[in-house]
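Yeah, one chain of the complex is gone here, protein chain that is, but the others are all in their spots.
Should a chain be cited, it is by its letter among A and B, assigned in written order, with residues numbered from 1 in that chain.
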Amino acid sequence: MNHFISFETLDLELIRDLVDDAISFKRKKAFPNLSNHYISNLFFENSTRTKLSFEMAEKKTGMEIIYFDAESSSIKKGETLYDTVKTLNSIGVECFVIRHTQDRFYEELIPRINVPIINAGDGCGDHPTQSLLDLVTIYEEFGTFKDLNIVIAGDIVHSRVAHSDAKILKRFGANISFATPEFWRDSSMTMGTYTTLDKVVSDVDVIMLLRNQNERHAQQYDENDFLSQYGLTTERAAKMKPSAIIMHPAPINRNVEIDETLIEAPQSRIFTQMSNGVFARIAVLNYVFNS
Amino acid sequence: MNHFISFETLDLELIRDLVDDAISFKRKKAFPNLSNHYISNLFFENSTRTKLSFEMAEKKTGMEIIYFDAESSSIKKGETLYDTVKTLNSIGVECFVIRHTQDRFYEELIPRINVPIINAGDGCGDHPTQSLLDLVTIYEEFGTFKDLNIVIAGDIVHSRVAHSDAKILKRFGANISFATPEFWRDSSMTMGTYTTLDKVVSDVDVIMLLRNQNERHAQQYDENDFLSQYGLTTERAAKMKPSAIIMHPAPINRNVEIDETLIEAPQSRIFTQMSNGVFARIAVLNYVFNS
Partner (left out) sequence: MNHFISFETLDLELIRDLVDDAISFKRKKAFPNLSNHYISNLFFENSTRTKLSFEMAEKKTGMEIIYFDAESSSIKKGETLYDTVKTLNSIGVECFVIRHTQDRFYEELIPRINVPIINAGDGCGDHPTQSLLDLVTIYEEFGTFKDLNIVIAGDIVHSRVAHSDAKILKRFGANISFATPEFWRDSSMTMGTYTTLDKVVSDVDVIMLLRNQNERHAQQYDENDFLSQYGLTTERAAKMKPSAIIMHPAPINRNVEIDETLIEAPQSRIFTQMSNGVFARIAVLNYVFNS
């Protein structure tokens, strides 16, 4: 039994195995059999794609889902996360996928809960299954991470994805740069150099756009100017190398982070990322139960 | 692969086939096998019977349901309907049942989404699976639509059901009349004559009551007077032909549109309509996947 909390504590070989597993599941359309296992997805923040991607992964491996709704739960009566998890575990739930507003929510659970905990996003911390699906998408494209030039653009400071991805891609030998407005710089992000999209767009292999998380902070920019100043316009995209790809974790603010005509353009892997998310999560379920 | 959006674009023979299929599924208690197909029901308006009727139809055909909750979804982060559908499709959902407040919401989806879209109610537009279950209920009773005298009574102007039903029943040769208060007349509804329940109650084969949709508009009448003036009272019902039936799409405002003692009276087909809804929807699922 394993937890799956963060890439920080996992060695590179294991992460590479997860990438390989996900690609293999995708190609063979054959999945590990986890039937007769009961799982629950505890999402304390709004989510469509992560939550339903997990549910699809769980159904494709034959798991039984016990549906938990934070809104109608006893959390509303003041119950703690630990008590909720312990309760569900007592009634037979054998694995928990959790998204929570609190950073490192899992620290109070792991020493006291004897079944796998999977982190589906903790506060402004990690979102390791999103990072894994990003790795899967890049590896599927290039067959390597080493020496790839990757620019991460946008709201670095509030993004779980930016933090997780920059760290793991750096560990795998990629060259990371950040193209971010002055007001969203994050001095703790030292694994890459700060730049602008205009300076690097013609050299990079991957443009990873981020979502402007307007629901997490007061808006510090004029939405009408953001695309032209900081986003991926058609003019900028025209300078990309033919082999380079566009990524975005979604949901997208159309015509803010990216011109909407680019979302389904040939170089976009945005919906491929979503498809890969299911296979990445199947790899994670397999890991927590079968490794 | 087919969409199922409206009766407008379907020829009568096909609609008749759907009616026959539904009745056949009901009688034989044998259903098409759609197992290993993933479906999602996207309801952006409150609903019990339509949503759960679809879910029952999906379960009876062995489909896997990916549960979507509009309230906790990324729609709350400003995501468009198209992006939500495209996202779910990317993670493997192969069919969408959608109810949405916007008229003709499906027009932006159909050219760009490559899996079946089923309309479960669009704004003040259509509600074709409700119409289909109404057809099933009438056909099961009378074996024909031709020359039946059908009165549609109540809130015509706001009713998706009234619009869809009047059009299709007229195409099938029924004689349609509308018994509606002056303030709810709809000048665009020319497929029938305007009348009152008192004038036609003893001649009709079918009384189709509508729901007063108080949640959609300011109430324009005194609730205490509505039944006696416009609704189906026991006095009016006593004048019906013995072979005539009472229908209502529900939910019912008891003692407003209909005296509550009539709801489960021998001539009422109100709960039969609900039962037939499941078989009608099985016929639609079979059509979108197997025709």
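Of note:
Simple rule for what comes next: contacts are C-beta pairs under 8 Å (C-beta built on N, C-alpha and C of every residue); 3 or more make two chains touch, one makes a residue touch a chain.
Please read all numbers here as calculations on a predicted model, not as lab measurements.
From the options B:I15, B:I66 or B:V278, the residue with contact to the chain not on display is B:V278. Contact with the omitted chain, checked across B:L10, B:M56, B:C124 or B:M191, is made by B:M56.
The hidden chain makes contact, of the residues A:T87, A:T144, A:T193 or A:N290, with A:T87. The chain that is not drawn here is touched, among residues A:D17, A:E45 or A:E64, by A:E64. Residues of subunit B in contact with the chain left out of this view: 43, 46-49, 51-53, 55-56, 59-60, 67, 69-71, 214-215, 250-254, 271-272, 274-275, 277-278. Against the chain not shown here, subunit A presents residues 38, 40, 64, 66-69, 71-80, 83-84, 86-88, 90-93.
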